[in-house]
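With one protein chain held back, the other chains of the complex are shown just where they sit.
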Amino acid sequence: MTDASSANATVEAKPARFRNFCSDFARSPVAVLSLILIFVLLFVSFAAPLVSPQDPYDLAKLDWMDAFLRPGTIGSGGYTHILGTDNAGRDMLSAIFYGLRTSFVIGLSAGVLALAVGICLGLAAAYFGGRVEVLIMRVVDLQLSMPAILLALVLVAVLGQGVGQIILALVIAQYAYFARTTHGAATVERGKDYIEAARSTPLPTGRVLFRHLLPNVLPPLIVVATVQVASAIALEATLSFLGVGLPITEPSLGSLIANGFKYIHTDRYWLSIYPGVFLMVTVVAINLVGDQVRTVLDPRHNR
Amino acid sequence: MTKALDVKGLTTRFETRKGMVTAVNGVSFSVERGRIMGLVGESGSGKSVTGFSILGLIDEPGRITDGAVLVDGEDLRSLKPDALRKLRGSKVAMVFQDPMMTLNPVLRVGDQMAMAVRVHEKVSKNAAWEKARQALETVGIPAPAERLKAYPHQLSGGMRQRVAIATALLHRPAVIIADEPTTALDVSIQGQILAEVRRLADETGTAIVWVTHDLAVISSLADDICVMYAGRIVERGTAEAIISAPRHPYTVGLIGSVPSLHEPGTPLPQIPGSTPQLSNLPAGCPFRPRCPRASDICSSEPPSLETAGHFVSCHHPMEAS
Partner (left out) sequence: MSTPLLSVEGVHKRFTRKPGLVVQGIDRLTGRTSGYTVHALSDISLAVARGEVLGLVGESGCGKSTLGRIISGIYTPSDGEVSLDGKPVARDRGNNVDKLTTKVQMIHQDPFASLNPRMKVGETIAEGPRVHGFLKSGDARARVRALLEQVGLEGAYADRLPHQFSGGQRQRVAIARALAMEPELLVLDEAVASLDVSIQAQVLNLFMALRRELNLTAVFISHDLSVVRHVCDRVAIMYLGRIVELASAEALYAAPQHPYTKALFASIPTLGTGRAAFQPIKGEIPSPLNPPGGCAFHPRCPMAGPRCKVELPVLKPTLDNGSMVACHLNDGGTGAPEKAEAA
């Protein structure tokens, strides 16, 4: 009575599913380009000490005489400042690399932590229902009705400046998106038979939540995560631009933009524009990748 | 007399990641006015796709690549999209498994049906509404005037399906394709609708193609039956002939699987294996991997044999009685 239809079972083991995901992703050349760009930016930002022509935060190396050099000028160090120098003689390209590193570190940390917090709250709300759900989701809804930047400003004012404080502020500002997405997806999944089957084995609640519910709720969360990381990067830059984020002594694209802002109407555009371009490109690239991931993961997508 | 529906060599293919899949492979059958043809098959048999193909409702990545679909002598495949659209709903109509595929949830039943009338006929709104009311009466809906004012969600599943059938009948089409319309309904409601459909076919002379996997339903409803497997018709004949003297091993197996024909508690004769993967069919007869009568010759295309209106495509058919 053996069901000898092994030939008939769709042969799509796990490595093939990932391969399918990659080939689907690759259908958008824009997304592939963006992904490559992100990897390049990640590389240069984390390898900043190695690839930058100059360490812009080593005060000993800076030379007042190199200030405001136009892009393409050779400075006193003997190398070309591809993007020029700022008012203190810092090589813009190097400063941007270091700034990107900060952006990525803060953006990714805040994104991951907000994801973790949001998942726990969203799952708990969906699974336990009743008063727990009402309480959590009302707080989440309330928070979602406030602009993130406003919330972040208030929190930074309360917590003070510094990398840790900014990450905390961003997590608090952003966990709500994750909580809401998780709650929505979990509410749909929790009614499904396999969750009921798991509960009726019976399996302990924690196991049902993290081993059964969570893995099936992740796909929409991955999309939200990419967008939120981009958003965190932009938020941190905004805060630093406004002067309430990281101090000028810590590299940040936002503070670079702020620093060069007073010169924006003069001939010395390169102090503000180039950090701004890099920031924009980073955020847009992450969003484009997130868009394509969302399209690929959409169940209605043609397989 | 021209047949109401004459399908010749219909072939529909889909472009999938695994390559070209032939969902409907050279399907031919015909239905005369007032008769009910059952298209019977399991998953992957191509019965639903056949129904959609007859109406030309196949979208990318699928294409109807071959064959002719003659309704009252006119080949639907040779028509331009506009001309075909005019015929849909007036000459050929469809009833879907889910009545909500026919009914718009935000419009009242009467408004939708009146719209369906006026798409094909230039009549006033009141006249259209009256036609709709009559159609509802024809399918046995009590208090039809009230039902017209209702929204679909205010009606039960069985009622909605009857409205869908009434809508299909509005222009007295020559052919109605019904794709598993009662599968999702309770058995007692199914019984009601089956009785109505039989009566309607007799009264209006509409030819009906009833797609289903339920042998019991088809045996009590259809005049003729086509048994489909892996996109092909493997057997075709009158309902009595097919049920009482099936010739194709698959049909024999299918009928044998039905519990009501056996002593309770006894093991049911079963067809081994699973329903076929269309992307991975063997050469020759698609039923070969599961057939108790298969032999080497079955790796070549099975012949088409026809005796006294009973068609079977098999190298080793059961003996004709």
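Note that the chains are named A and B in the order they appear, and that numbering of residues resets to 1 at the start of each chain.
We adopt the following convention: a contact is a pair of C-beta atoms (placed from the backbone, for glycine too) under 8 Å apart; a residue touches a chain by one contact, two chains touch by 3 or more.
All values reported here derive from a predicted model rather than from experimental measurement.
Participant: Who touches the missing chain here, A:141, A:196 or A:298?
Facilitator: A:196
Participant: For the chain that's not shown, point to the residue among B:20, B:83, B:195 or B:283 touching it.
Facilitator: Reading the full complex, the residue touching the unseen chain is B:195.
Participant: State which residues belonging to chain A touch the missing partner chain.
Facilitator: Given the touch definition above, chain A has residues 1-6, 8-14, 128-130, 192-194, 196-205, 207, 211-212, 215-216 touching the missing chain.
Participant: By the contact definition given up top, give the residues of chain B that touch the hidden chain.
Facilitator: 42-43, 156, 158-159, 186-192, 194-195, 198, 213-217, 219-221, 223, 239-240, 243, 253-262, 264-265, 267-272, 274-275
Note that in this section only the chains that are shown with their structure count from here on.
Participant: Report the inter-centroid distance (CA atoms only) between chain A and chain B in whole Å.
Facilitator: 52
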